[in-house]
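For this depiction, one protein chain was excluded, whereas all remaining protein chains were kept in their positions.
Chains here go by letter, A and B, matching the order in which they are written, and residues are numbered from 1 within each.
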Amino acid sequence: MADTVIAPAADLPIGPMGHRALGWWGMLCVIATEGAVFVYLLFSYAYLALQPHAAWLPEGPPSLTLALPNTAVLVASSFIVAWGERRIRAGATRHAWLALLGTIGLGIVFVAVQLTEWHDKTFGIATSSYGSLYFTITGFHMAHVAAGLLMLAALALWTRLGLFDSRRNAPIAIGAIYWHFVDVVWLAVFFTFYLSPRLV
Amino acid sequence: MTRQADIAISAHPAPHRERASAVALAYALGGAPGAWLLHLLVNYGMADRACASHAALSAWSAVVLVDVVAITIATGAAAVSYELFRRTRTEKEGGVQVLVEAGEGRTRFLAVCGLLASGLFLIAIAFDLAGPFMGLSCA
Partner (left out) sequence: MAVPADSRLAVLTEADEGRLATRLERLWATAPGIVGWLSTVDHKEIGKRYIVTAMLFLIAGGIEALVMRVQLAGPDQHLLTPEQYNMLFTMHGASLIFWYASPVLSGFSNYLWPLLLGSRDMAFPRLNALSYWIYLFSGLMLYAGFAVGIAPNTGWFDYVPAASRAFSPGPGIDLYAMALILLGISTTVGAINFIVTFLRTRAPGMSLNRVPILIWSTLTASAGNLLAVPAVSLAFFLLWLDRRFGTHFYDVPAGGHPLLWQHLFWMFGHPWVYAIVLPAMGMVSDALPVFCSRPLVGYTIVALATVLTMVLGFGVWVHHMFATGLPMLGMSFFSAASFVIVIPSAVAVFAWIATIAIGRPRLTVPFLYFASFIVMFVIGGVSGFMTASVPVDWQLTDTYFIVAHIHYVLIGINVFPVLGGLTFWFPKMTGRLLDERLGRYAFWLIFAGFNIAFLPMHLTGLYGMPRRIYTYGPHFGWETLNLVSTVGAFILAIGIGVFFVNILRSLRRGMPAGSNPWNAPTLEWSVSSPPPPYNFVVIPTVASRHPLWEQELDETEHRSVIRTGPALDEGRETLATTPVDADPDLVLKMPEDSLAPLLLALALTAIFVGLLASAWWSAATAAAAGLLIVFAWLWPRRSLAQVAEVSHG
């Protein structure tokens, strides 16, 4: 009978390291549960949309004039933050900082355009079930963008203070994956509200 | 930065881990449950729609079609599970009986789990065929 041998082996890193950090795994779980929130929200949209209605869309399919470029803005911000994440792993702290600021900038543009869209609607949250869904779901998404912006702002500050380098940068990876998630959710929301009425 | 870890395991829990790729294992374990969940939601949605527009016959054939697709995916998962199990069955001493009792050999453990899960969900999918064939309609 042999004991399970414990012998000196490779060096183990100490503390959080990139995707091996526990926080990274925690964020994946957060994304799963927040993703579920949006699945249930979009299910609610589909469920109510499929009920017989006199007039489901108060203004016809929502206009793409602002929404389409705004979608491009958000997608672009994801690429920038991904670039920043690559740069910090290469030790380029300043580039990472600039990338985070750029992402924040585009995120703010997205929110501003969304608020303009809200402002221009001729219906409100209490007008009909469609209005309730539209403002609640885009509002939920905007709240997630706002949370992402706060996260990015903290990361930008910490990067500027030199707290991160090529080895210690797990928080940036964690913030970036959340931002990608917010982006992907927007694509689902965009498809549901802006594209799906054009398909049927 | 790093310190000596000083841990290595002489008796690794999964000596055959190289014989089963992560993708194959994921399909073996998740294929059948995934196919079942998707088919359930699609079937329910379609039956609901078809019944709302009084097109019971199209609902009937759509349900059967979706079931056949789901059964194909689940059967594939069962086949992959079996292949993985065949490759890893000697991972630790003892046959299937020992594996089921003690669970030793992580790779073959997951392969057997995939096989059993695929079986259960094949039953679950096939069960749905009962509805259309018993002549259930929208009433």
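The working rule: a residue touches a chain if its C-beta (ideal position, glycine included) is under 8 Å from a C-beta of that chain, and two chains touch if they have at least 3 such contacts.
As the structure is a computational prediction, the values presented were derived from the model and not from experiment.
Considering the intact complex, the chain excluded from display touches A, B. One chain is missing from the display, and on chain A it is touched by residues 1-4, 6, 8-9, 12-17, 20, 22, 25-26, 29-30, 32-34, 36-37, 40-41, 43-44, 47-48, 51, 53, 56, 125-133, 136, 150, 154, 158, 162-165, 167-168, 170-171.
For chain B, the residues touching the chain absent from view are 1, 3-7, 9-14, 17, 33, 36-37, 40, 43-44, 47-48, 51, 56, 59, 63, 92-93, 99-106, 109-110, 112-113, 116-117, 120, 123-124, 127-128, 130-132, 136-139.
Operating definition for what follows: only the chains that are shown with their structure count from here on.
A separation of 31 Å divides the Cα centre of chain A from that of chain B.
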